[in-house]
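Heads up: the structure comes next, in structure tokens.
Excluded from the complex is one protein chain; the other protein chains are retained at their positions.
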Amino acid sequence: MGEPLFASERSREGQLHLDLDGWEGPLDLLLSLARNQKVDLTQISILDLVEQYLAFVEKAKEVKLELAADYLVMAAWLAYLKSCLLLPKDPEADPSPEELALRLQQRLMRLDAMRDAGARLLARDRVGRDVFVRGAPEGLKLIRRAAWQSSAFDLYAAYGRVRARTQPAVHMVHDRRVMTLEDAIHRVQQMLGIAVEWTTLEAFLPATDDPAFRKSCLASSFLAALELARQGKLALEQEEAFSDIRVKAA
Amino acid sequence: MEDVTRAVEAILFASEEPLSVEAIEGHVGENLAVEGAVKEALGALAEHYEGRGIELVERGGRWHFQTAPDLSHHLRREREEPRRLSRAATETLAIIAYHEPVTRAEIEAIRGVQISKGTLDVLMEAEWVRTAGRRETPGRPLQYATTREFLTHFGLGSRRNLPGIDDLKAAGLLDPLDEEALQLELESDETLASEDEED
Partner (left out) sequence: MEDVTRAVEAILFASEEPLSVEAIEGHVGENLAVEGAVKEALGALAEHYEGRGIELVERGGRWHFQTAPDLSHHLRREREEPRRLSRAATETLAIIAYHEPVTRAEIEAIRGVQISKGTLDVLMEAEWVRTAGRRETPGRPLQYATTREFLTHFGLGSRRNLPGIDDLKAAGLLDPLDEEALQLELESDETLASEDEED
């Protein structure tokens, strides 16, 4: 790494100043300390390493340097690990202090490996720095063309739709048998001569199988009865709503 | 392959613009760019690339690589994307087919709805409709007609094979459907509005 172990310098007031910016967290500092032992990380003495770390934190406290909480948490954990490693073995302890030490060592190796890998990546022949792609490529073009789809049925249906929509609408009313009001007045007047007693209006209607014609006759005859009643030629009676309407000559 | 030739090849490849011999020499550096070496390298490269997919060319004293002109069709790739013809376009196409040659005003009169320019463009793009001269009436409006491709696409040997009005009636295609008509009314209002925007 080439970083000084204690990036220290005498400040103007002659006080020791520790630069913590050099280490990104306690693990980084530990790795830095471990490398300083100048041995393979697999051979590193965790106990030595722990002592160096604790000494560093101690020194930082002496110069009243504010340490991030992370560093102190790690210091506490390492102090615990150190005591475990030094004390007589407790067979009950799980995980054993040796295993904890081994894990710490593996974490340092892992971080070291990634740091090394990062450096090797950056040192590769990188595009735009060491190797170059074509400066002025013509470029490839993708031209999208719509392939329009329609079927013969769509076409005929569309034409049918247009024609149906725009054909002049002619409304034809079919011939229908009706009884005009004049006919009805004439007929009711004639029939009154026969019927001297109260007679239902229906009895005046001509016999027919055509229900539409019968309806027309009924409506016209009713109007005829009203007209004749108005002229004072006929009397009307109905006992209650919707009951039979009866007529009699006046 | 000579070092200077390799260097010239790489320099021209990576350059964003055509380079003069002097500019290339500047990049190659004094060690390699001895008297005439770059020119020689350019000649060797031009010869090497002859007939390949790329060629080395000189234009106004500047050199650059370019793809061989006869391969340009590989650099443009067309992709067809199926798209369904819109209702307005289908109706317009049908009207042209049944009434050709027909002017735009006539199409609109028959459809009872205005048509946007885009609708005719689509039909022309599909190569189903072509312009068919001008009508010799005041204003000399353009006329439209269908194409051979139209007949092919819709499986019609000729326009005579279009089903007649009676055929359409028999197939129930002329029956006015009140609901559909109502919906059409609404739709055409909308399309009119959007069509106006388009224009």
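Quick notes on this one:
Lettered A and B in written order, each chain numbered from 1.
FYI, a contact is a pair of C-beta atoms (placed from the backbone, for glycine too) under 8 Å apart; a residue touches a chain by one contact, two chains touch by 3 or more.
Worth saying up front: this structure is predicted, and the values here are computed from it rather than measured.
Screening A:L87, A:A113, A:A147 or A:A212 for touch with the missing chain picks out A:A113. Among A:K89, A:R134 or A:K215, only A:R134 touches the chain left out of the display. The omitted chain makes contact with chain A at the following residues, 24-28, 69-70, 73-74, 77, 95, 100, 103-104, 106-107, 109-111, 113-122, 124-134, 137-140. Looking at chain B, the residues touching the absent chain are 1, 5-11, 13-14, 27-29, 51-54, 65, 67-68, 71, 74-75, 77.
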